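Note that this complex is displayed minus one protein chain, with the remaining chains in position.
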Amino acid sequence: MPIVTIQMLEGRSDDQKRALVEQVTAAVSETTQAPKERISVIIDEMKPTNFGVAGVRQSDQ
Amino acid sequence: MPIVTIQMLEGRSDDQKRALVEQVTAAVSETTQAPKERISVIIDEMKPTNFGVAGVRQSDQ
Amino acid sequence: MPIVTIQMLEGRSDDQKRALVEQVTAAVSETTQAPKERISVIIDEMKPTNFGVAGVRQSDQ
Amino acid sequence: MPIVTIQMLEGRSDDQKRALVEQVTAAVSETTQAPKERISVIIDEMKPTNFGVAGVRQSDQ
Amino acid sequence: MPIVTIQMLEGRSDDQKRALVEQVTAAVSETTQAPKERISVIIDEMKPTNFGVAGVRQSDQ
Partner (left out) sequence: MPIVTIQMLEGRSDDQKRALVEQVTAAVSETTQAPKERISVIIDEMKPTNFGVAGVRQSDQ
């Protein structure tokens, strides 16, 4: 705790995901004063067929 | 915002998922007055091995 | 199952929330063929201090 | 309802997941008095590339 | 990790919630072999106005 969940479309590289976990952890630690060891980050990747805005899926645009 | 997440067993067709996103967005917009452009819908599909009711997974029924 | 979670800012009336649950359930049932009795809807209301877009919270706009 | 979601790293056997759903349902029913028939359990498995603690992903350790 | 989230209607006593966290943690540890120290449990309580099955909220029944 804190537990951070990031929902995003699939397609980012492994390097991007590594940096994402590292930098989000740093931002949470700095602003909440929680020690980094207690911060978990989960990346939840979605397919374009399973996400839509305004009623239209990404895969249908 | 609003953000709608729909958790369901995998197996629906692409047409069903397209209609699901479209019609849920319409229902949320009509009842909450949120403009459609601000409504996101996420479909989170589960495997029968990873969901159970009453202590028994779908895959064990 | 399906389980539908709707995250939105607080402030809708009780009538709006009643209609939201009713109409979203209908939309999910119609498009996925799941019987209504198996569809759950959760409304998760957020405070303007706890939600932001583009780095700015609703309460700071 | 109750709805229990268990997020964990992938890699458990099918037998472990079956026992997990069974025993968590029993624990929830016993402590909350909810009948088992109304308890759902979702297992959400994550890849080591998509989970990190202290800013470092499992896949990078 | 594992992270367990339990969504349920509000109204359980503090003793019930204490036992819930304790016994669910034990069930998860025993079946997944995860050490207890790494298991987090979150209780997410809902109001009857914010949860419905079959299109009808608990508060409207």
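The chains carry the letters A, B, C, D and E, assigned in the order they are written, with residues numbered from 1 in each.
FYI, a contact is a pair of C-beta atoms (placed from the backbone, for glycine too) under 8 Å apart; a residue touches a chain by one contact, two chains touch by 3 or more.
All values reported here derive from a predicted model rather than from experimental measurement.
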Counting contacts across the full complex, list the positions on chain A that touch the omitted chain. 1-9, 12, 16, 19-20, 23-24, 26-28, 30-34, 51, 53
Which chain C residues would touch the chain omitted from the figure, given the whole complex? 7, 46, 49-57, 60
On chain E, what residues meet the omitted chain? 14, 17-18, 21-22, 25-26, 36-37, 39-45
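Basically, only the chains that are shown with their structure count from here on.
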Between chain A and chain E, what is the separation of their C-alpha centroids in Å? 24
Can you list the chain B residues in contact with two or more other chains? 7, 26, 51, 53
